[in-house]
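Please find one structure pasted underneath; my questions will follow.
All protein chains of the complex are present and in place, except for one that has been dropped.
This part shows chain A:
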């Protein structure tokens, strides 16, 4: 009997789907989640949407950072034929909305009570002129320090909790024959490390002033000079082959005990998990030195484009609603290593790193220590971000440049890009 029921279920479901097909539409979704775990996560959303009778048209453009996807999207948007939803994040959402291309999601947001579920810092990113135009999918914490406890044991030191403590620990690790800091010499990784140091040494208020408001005095301040100096001092704890190395290769150096630490967002957890390592045993996840109460966020989101067909708009609304619902939030984030953006979710399936991340997220949201990541395009437009990238990565790699010069250059570059 049970078996018959099971066999019948899809038929019944499709019957319902047929009954509602008057409203069934199609969503075309542009994304760049093409790797194994990511693709599986997107399939969850596709399944949920199809259960409601809508059709999912996949528009995946490979290429991790989404650069090629954005180029494709621009050409589609210019020709007046944008997809229903596209993976756009951070301040780029504002840019797209400013062009008048994004749909209004207020009714879905109101029914779903998004204002209550999302911290204000997050919902602000999703809104343009106080209207929702995008749906957040997940939250990545960027200010993580991934450590191999075995290496620390062999070196006989503890894991540093501030940047002042860092050199002593790193020297001991180096003496024991390990690489203290695993790093990849790519502009965005340099910026990720720099951002963690700036937050740890400067605090949230300083960080916001510098990287969100781009206050020239803060950018040129004495504190910024100190931050640049500390940042440069990391060079001697990084092996010299780091130039051009991918982040996941740096992570694998921590995994196999060649290096002691890496400063990287929580997508690094996927590498540890894939290698069969256990959090708290084989590896430690700690907030980057000096940032224990703070949370640098990087949020993936889908922006919804204006569509002509009513049926497709319904499908689009359904997609927006489903993304924020617990089923998708849980499955997707378990796969991706990030945490749900929606508060009040059941936690039993998440590991200790994710739990720590959730606690920090909630705590930081109430204290104002929840800050947008500069290195990952949350705090600023892509052109200012690019200007900061250039200064930071050039300073890190150029031995002849003093911190003072770099700071002046930073202020100048940000001003020129504004």
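By definition in this document, a contact is a pair of C-beta atoms (placed from the backbone, for glycine too) under 8 Å apart; a residue touches a chain by one contact, two chains touch by 3 or more; residues count from 1.
The working rule: contacts and distances are computed from a predicted model.
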Record-based protein name (UniProt) of the chain missing from this complex, from "Putative MnhB-related membrane protein", "Circularly permuted ATP-grasp type 2 domain-containing protein", "ABC-type sugar transport system, permease components" or "Chromate transporter": "ABC-type sugar transport system, permease components"
Hidden-chain contact residue, picked from the options A:150, A:164, A:359 or A:398: A:398
Touching the absent chain when the full complex is considered, from A:25, A:119, A:136 or A:185: A:185
Full-complex contact with the absent chain, from A:47, A:149 or A:386: A:386
Absent-chain contact - pick from A:62, A:78, A:168 or A:275: A:78
Missing-chain contacts mapped onto chain A: 67, 70-71, 74, 77-78, 92, 95-96, 99, 185-187, 239-244, 381-383, 385-386, 390, 393-399, 409, 416
